[in-house]
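Every protein chain except one is present and positioned as in the full complex.
Going by the order they are written in, the chains are A, B and C; count residues from 1 in each one.
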Amino acid sequence: MSTLHTVNKSPFATTTLASCLNHALEGDAILLIEDGVYGGVVGTELAKALAAAKGVSLYVLSGDLTARGIDTARLVKGMKPIDYAGFVALATEHDRAQAWL
Amino acid sequence: MSEIKKFLYVNRKAPYGTIYALESLEVVLIGAAFDQDVSLAFLDDGVFQLLKKQDTAGIGVKNFSPTFRALGDYDVTKFYVEQESLTERGLTADDLMDITYEDEDDDYEEKPSIRVVNRDEMAAIMGDQDVVLSF
Amino acid sequence: MSYQVNGTTVEHDEEGYITTLSDWSKDLAEVIAKQEDINMNEEHWEVVNFLRDYYEEYQIAPAVRVLIKAVKKTMGPEKGNNKYMYELFPYGPAKQACKIAGLPKPTGCV
Partner (left out) sequence: MKFGIVVSEGPYTHQASDTAYHFVKAALAAGHEVPRVFFYHDGVNVGTRLSIPPQDERNIQKNWTALGQEHGIDLVICIAAAQRRGLLDENEASRQGKDANNIAEGFRISGLGQLIEMGIQTDRLMTFGD
C-alpha cells in the first residue's frame, strides 16, 4: 500500500512541500508539478530535505520544468523527470493519490 | 452501494481567507449520506478551522464553525488533528471547540470527536485510505 | 415576488424562500404555510421551532434523516419518523418546513 503525492506549490511560497515530506511514508512517491517543480532544484534548503527522504521516490513533471526554464541537470540527485504518461503510470502503480494543495 | 470505502478529507487551509474550508465542509455534509467510512484530517493551517470563539460579525461573512459540532448527527465522528501543527501555531487542544458525538453502540454516550494525533500517526492515517480529498 | 405580512412586504425567491433571513416572524411563517396549503397547528410549530433552534445552534438546516433522528430523540419515536413528518409536510420536511421556518434553501446537492 503506497501513495502518490503531488505538490504544485513553490516551496518558497508555501510550506506545502515540507508538509508533504513530513507525511510521506516509505514506498511512497512524490511528484512535483506546476510551480512545485521549483522545489526540485539542487542547492536549496528543501532540496536537502528532499534528498534525505528515505525510501520515497522523487519525480518531476518534465513539461512544467522546461516551461519554467529549468534544466534537468539542476535537479536534486535521484529525481526523475517524467511526462504525463509517466504521471498516469505512477497513479496506477500506487494505491491512492494525495494532492497537496 | 455495497462497497464501503475509506474517505479522508484533508483540511490544510485556514477559514475565511479563502472558501476552501467552507466548501470542504459542504462536501462532508453531502458525503455523509453515502454511508462511507469518513475521517477528517486537520493539519497545517487547517487546525485554525476548529478554534473556539470564532466571531465573524466584523467581516460580514457567515461563521460556519458551529456546523462542525453538528457533524456527529451526520455520523461523522473522526476528526484527526495533528499535534505538531497545533504546537507550531502556539495552540493546544484546549483552544479547539468541543465537538462530540453520541455513540449508538455504547448507550448513546457522548464522546469527543476530536482525536489529537502526532505527525507519524497522521501520516499512517493518510496512508490507510481509499480516497483522499484535499482542500 | 413578496409576501404581505401585517402591512409589510417581505421579498422571496421563485420558490418562496425568503430572501433576507432576518425578515422572518411567526406571522410570516403562517403566511408562507398558507401558500403551501398547510394550516399551522401545534405539531407543525414543534417541527418549525425545532428547525430554527437547530439552525441557530449549528448554522445549517439539518438533512431530513438527521432531523428525524434528532426529533426522535427529543420528542419520541412516534414523531421522529418519516411518516409523521410527511403527514405534516407532504412535499417534504426539508423543503416545506425549512421554507416556513425561514431557513436558507437547501442546495439540493445529493
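List of remarks:
Going forward, a contact is a pair of C-beta atoms (placed from the backbone, for glycine too) under 8 Å apart; a residue touches a chain by one contact, two chains touch by 3 or more.
These numbers come from a predicted model, not from an experiment.
The missing chain, though absent from the view, touches A, B, C when the full complex is examined. Summary of contacts with the chain left out: across B:Q36, B:N63 or B:T100, the touching residue is B:Q36. Even with one chain removed from view, chain B keeps its contact list with that chain: residues 1, 3, 5, 7, 19-20, 23, 26-27, 30-31, 33-34, 36, 130-135. Seen across the whole complex, the unshown chain contacts chain C at 1, 13-15, 107-110. Contact between chain A and the absent chain runs through residues 8-9, 33-35, 61, 63, 83-85, 87-89, 91-92, 96-97, 99, 101.
Quick note on the criterion: only the chains that are shown with their structure count from here on.
Chain-level centrality, scored on Cα centres against the all-protein Cα centre, points to B. One inter-chain figure worth recording: chain A and chain B are separated by 27 Å, centre to centre, where each centre is the mean of the chain's CA atoms. As a whole-number value, the distance joining the C-alpha centres of chain A and chain C reads 51 Å. Of all the residues in chain C, the ones that touch chain B in their complex are 54, 57-60, 62-63, 65-66, 69-70, 107, 109-110. Within the complex formed with chain B, the chain A residues making contact are 1-3, 15-16, 19, 22-25, 28, 96-101.
By the touch rule above, chain B contacts chain C in their complex via residues 26, 29-30, 32-33, 62-64, 66-67, 69-70, 73-74.
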